[in-house]
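A short write-up of the structure that comes next.
A single protein chain has been omitted; all remaining protein chains appear in their positions.
On to chain A.
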Amino acid sequence: MNKYYLDHLQELESEAIFVIREVVAQFDRPAILFSGGKDSIVVTNLAKKAFWPARIPLPLIHIDTGHNFPETMKFRDELVEELGVQLIVGSVQESINEGRAVEETGLNASRNELQIVTLLDTIEKHKIDAALGGARRDEEKARAKERFFSHRDDFGQWDPKNQRPELWNIFNGRKKMGEHFRVFPISNWTEMDVWNYIRHENIKIPSLYFAHEREAVYRDGTWLPQSEFLVLREGETIETKRMRFRTLGDITITGGIESDADTLDKIVDEVSASRSTERGMRSDDKRSDTSMEDRKKQGYF
């Protein structure tokens, strides 16, 4: 082995930094879509490395469903403070109040799809021309087809059958007025890579990822956390469990797993032994075989 080689995490890091710098060089008003989940935290961290010693020249955009884990909100505010970046919040509740979005009703109601309206409104209001996200191709089969630079038309829509070919590392960010791009710097990372990187870089993440005691109800194969928004169904009971979350989204749709993993080392071990995907815990992906593709076409993350 000669000494002029990078290991896989270094190579993925270098690729992501290159992509983030391309975004800042090619666009006028780029931003980072920040959910408070580990993937967007990693992207934010990579942006910090990409422009050091300067500050991150991008605002963070948070789409607030109003159904948040309090831990996520606290984490977000502390990170924004530490990095000295601008925070833009798009509120789903405001979209509902203004009549731009309509609250779902019924047993499986969630604000997941409503986020699309708020996200696109926020992008338009702040004239964002490139939104960096933490989506990965290994997460989901429609995301496996994503480009690094993913074009969105003036309705914010993705046209998966008509994507620009992407060759080498030459990224074409040319667009017309009103169109924008979604950019995914960690496209080539797997869940395992993200965890190994977080451990290697000792990146701070919300406490929700570590095992803790929590009240939850068992529904559809996962432990849904107790919250003011949870409506118990017949036969369901609240139990106290030692658990953690593998992904973080809206509190009403993010299920946890029973776990004792309370350190990054234990999480890495648990993830590498796991026989199911992280999004298996997300009820938003279970609606149909192509629910991610359908939501992405409309402008979802």
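We adopt the following convention: a residue touches a chain if its C-beta (ideal position, glycine included) is under 8 Å from a C-beta of that chain, and two chains touch if they have at least 3 such contacts; residues count from 1.
Keep in mind that, in the parts below, contacts and distances are computed from a predicted model.
J.: What name does the UniProt record list for the absent chain among "sulfate adenylyltransferase", "Acyl-CoA dehydrogenase", "Multisubunit sodium/proton antiporter, MrpD subunit (TC 2.A.63.1)" or "Outer membrane protein with beta-barrel domain"?
T.: "sulfate adenylyltransferase"
J.: Have a look at A:E71, A:E94 or A:D138 and name the one touching the chain we're not showing.
T.: A:D138
J.: For review purposes, identify every residue of chain A that touches the missing chain, sorted by number.
T.: Touch set of chain A with respect to the missing chain: 1-2, 4-15, 17-18, 21-22, 24-25, 48-55, 137-138, 140-145, 160-161, 163-170, 172, 174-176, 187-188, 190, 192-193, 274-277, 280, 289-290, 293.
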